[in-house]
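The structure's right below; bear with me while I get my questions together.
All protein chains but one are shown in place.
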Amino acid sequence: MVIKVAIAGPRGRMGKEAVATIIKNEEFLLVGLLDHKKEEENVGNNIPIFTSLEELIEQTEPDVLVDLTIPTAVFGHAMTALQYGVRPVIGTTGFTDLQLDEIRQKVEEKQIGCLIAPNFSIGAVLMMKFAQTAAKYLPDVEIIEMHHDRKVDAPSGTAIKTAQMIQDTRNPFEQGHPDEEEIFAGARGANIEGMHIHSVRLPGLVAHQQVLLGGEGQLLTIRHDSFDRTSFMSGIVLSIHEIMKQNTLIYGLEEIIL
Amino acid sequence: MVIKVAIAGPRGRMGKEAVATIIKNEEFLLVGLLDHKKEEENVGNNIPIFTSLEELIEQTEPDVLVDLTIPTAVFGHAMTALQYGVRPVIGTTGFTDLQLDEIRQKVEEKQIGCLIAPNFSIGAVLMMKFAQTAAKYLPDVEIIEMHHDRKVDAPSGTAIKTAQMIQDTRNPFEQGHPDEEEIFAGARGANIEGMHIHSVRLPGLVAHQQVLLGGEGQLLTIRHDSFDRTSFMSGIVLSIHEIMKQNTLIYGLEEIIL
Amino acid sequence: MVIKVAIAGPRGRMGKEAVATIIKNEEFLLVGLLDHKKEEENVGNNIPIFTSLEELIEQTEPDVLVDLTIPTAVFGHAMTALQYGVRPVIGTTGFTDLQLDEIRQKVEEKQIGCLIAPNFSIGAVLMMKFAQTAAKYLPDVEIIEMHHDRKVDAPSGTAIKTAQMIQDTRNPFEQGHPDEEEIFAGARGANIEGMHIHSVRLPGLVAHQQVLLGGEGQLLTIRHDSFDRTSFMSGIVLSIHEIMKQNTLIYGLEEIIL
Partner (left out) sequence: MVIKVAIAGPRGRMGKEAVATIIKNEEFLLVGLLDHKKEEENVGNNIPIFTSLEELIEQTEPDVLVDLTIPTAVFGHAMTALQYGVRPVIGTTGFTDLQLDEIRQKVEEKQIGCLIAPNFSIGAVLMMKFAQTAAKYLPDVEIIEMHHDRKVDAPSGTAIKTAQMIQDTRNPFEQGHPDEEEIFAGARGANIEGMHIHSVRLPGLVAHQQVLLGGEGQLLTIRHDSFDRTSFMSGIVLSIHEIMKQNTLIYGLEEIIL
C-alpha cells in the first residue's frame, strides 16, 4: 500500500531533500506541501502547495505529515494533523512539557502514532545506543567529536547526549590516572561524569563522532561520519513506515530502532 | 560470596594470564590447577597442582572450572566437572555435535550452567552483535580485518563469523556498482553473500577489525582492536560470574552479553 | 600585485567552484571566461564571457589561464595562451607525448611557466609523497581506498599511482606470509609489485584513501579524505601563485609542493 505523505517546510535545506526523497520512493506518494507562501508553485515538481494545513488535509488526505518547519509553528501543526487523523513525523525539538502532554493526550484520544525526532540520523542513533550498551562491559569511555570550524559551541549536542546515555548505564567514576596532570590546560578535554569529551574543529570536516571504549588489552570504537544532510533521509523514510504501525507518542528515533 | 575457581591448562599463554587474573580478583579464590605434569609446583603462587581432575575437585571443591586446554582433553573434563556439580567455562571449539548433545544432557540432568566460548573477547563479540543489528538499517557492509603478517589464512575467522551473523539479519544482495570492474584482480576483496571482506597483513599489527556500514550521506564504523591476549581476561571474568546464575548450556559469549 | 586570471570551462562542476574561488580571493582578479556559448552572460557575476580565446586574451590581458575544459580542447588552448604570453594552469590529463613535447618547446621559447595537474588536491599529493618517503624506512605497505558505490573501476587511479610512486622507492618484494592462503578469493586484495590494495565501495562515502606502513611494533597511517570538490580549489590557488614564478613545464602538483 502506498503511503500518502505531506511535507511542511519544503523550502528549507532539510525540506528540499525530503521532497526529493519522498518523490523518488515508490512506496510513498507526495500529495501536498505546506508553506508560508504560495509563490513558486513548482517547488515540488507540480506538487500542490498550501498555506493552510486544514485545507491541505481536506484536499489531499495524507496519511502522514512530515514537519520540518521551525519550533514555533510545529506544535499547532501537530495538533491539527492529529485532530484530522493524520500522523505527524516531526523533526524538531523545543516542545514544552505542557505541549508534549497535550500531544500525548491527543494521540491517545485518536489512537494514531506521532513521532518526534530531534535527530533523524539512523547512524548517529545506532552509535549512541551501541555506546550505551558497550559501556556496561567496557566502562572506560572517551568521546571525540569533530566538526567544521564554523561551529561555535563545544562539545556538540550529540556528544553530550551520548555521555548522558552512557551515564545511565554505568556507575559514575573518574577515569584516567588519579594523579593526572595537565601540562597545558584543557588537554584532557571536558569532563562529564568522569568521561572525557574532546571537540575537534577544522575546515573541511562535516560532522563526525567517535566513542572509544577501552578495556584491558583492547579498544572498541564506534564511529559515525555524517557527510551531508542526505544522511537524515533514511531516518525520515523509516519513521514514515513505522508511524503507520504505531498508536502512541514516540520521542526519539531510538524508540523505533533495534 | 567468593567464587572458588580451578583452572585447567595453567601453563599455556592464555592459562598464565588466567591464573594471574583470577588471583588478583578479590571476588574469586583460585583453589587448584589441573596440568599434565606436577613438576614446577609453584606455577601459580603455591596453588596446588593436580594431574587428575577428580582428585582436584574432591580436594578443593571448586564452583567453576575454567578450561583452557586442548580440544582433545576438554570434553572429558567438562563431563567430569558437570558430574561433580562443578560449572565448566570452556575456551575452545572443536566439539562434535554428539559431544555437545552429551554435555547438554548432563547440564539438564545436573541443572547447572556450562559455558563454551570460542572467543572470550567482549569487545569482539560486541562488535559482531552491533554490526548485525546495524545491518538491518544500513545493509551495505564491508569488513576490513587487519593482522600481523605471520597469519597464514585470510579472511580471519572473526571476519567470516561477522559476515555470517550479518547475513542472518539482512536480505542478501550484491553490493557495489553492477558494472564494477577490477583493473587489478582482487581489488574488491573477498565476496561473502555480496559483502566484501578485505584482509590486511602487516608487521607490527596485532588483531584488528572494522565493520563499515554505509548509507546515503553517512558511514557507521564499528572497530575492535585487540592489542594483546589480556583482552580475553574480562570475558573470562564475566563468564565465571554469569555461569553461577545459569542452568543451561551456553554457546558463545554473545548469549550472555547485552 | 593582483594576478589577472581567466577561466576556460566555467560552467562545469569544477569550473563553477573555480569561478567562485577566484572571485572571492583578493590576490586574484577574474577578468574573463572562455565558454563554447555566450548565452547566460551572468554566469560569473558579470565577468565577460568569450567564445574565442584570442579575443579573450586581447581584450582582458590575463596573466594566467585556468583551463578546466575537456581534453580535446585543452591542447589548443594551451598553445594559444603560451603564444600570447599567458601562463596555462591545466587540470586535465590525456595529452599525447607529442603534444607534451610541443608544449614544452613553446614554454622554452616563451620562457613562461605552464602547469599540468591531473590532481589538484594538495592533501592527496601530500599523502602520496609522504607514503613514498615513508616506504624507504617502513617498506611493508598496504593501501585501502574507499569510494562511493557508483564508482565502476577498482582500484582508484590515485591508489595505483601511490603504489607506483612507492615502487620507485623501495626494493620490490612479496609482502605477507609466504604460505598465505585465501579461504575466500580476493581477501588479500590486488597485488601491485608485492603491495596489497583494497577497494571499498559503499553508499555515503566520497573519496578516501589510507596508506598503512607497518614495522616491528608500529604502524604509520597516512590518510586523505576528500569530502567534496572544493578540496581541489586550494591546489588551483597554489598553482596560480606558483606558475607566476616558474619558466618551465611543470607536470603534477607534486613538483611545486614540499
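By written order: A, B and C. Residues from 1 in each chain.
Quick note on the criterion: a contact is a pair of C-beta atoms (placed from the backbone, for glycine too) under 8 Å apart; a residue touches a chain by one contact, two chains touch by 3 or more.
No experiment lies behind these values; they were computed from the predicted model shown.
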item: Which displayed chains the hidden chain touches across the whole complex; value: A, B, C
item: Among A:L68, A:A131 or A:I197, the residue in touch with the chain that has been omitted; value: A:I197
item: Residue among C:L30, C:A78, C:M233 or C:I250 touching the omitted chain; value: C:M233
item: Sole contact to the chain not displayed, among C:V86, C:M127 or C:I166; value: C:M127
item: Positions on chain C contacted by the hidden chain, ascending; value: 121-124, 126-127, 130, 133-134, 137-138, 213, 215-234, 238, 257-258
item: In chain A, positions touching the absent partner; value: 140, 142, 144, 146, 149-155, 160, 175-177, 179-192, 196-205, 212-219
item: Chain B residues touching the omitted chain (full complex); value: 204-206, 225, 227, 231
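The definition used in the following text is that only the chains that are shown with their structure count from here on.
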item: Mean-CA-position distance for chain C and chain B (Å); value: 48
item: Residue numbers of chain C (touch at least two other chains); value: 204-205
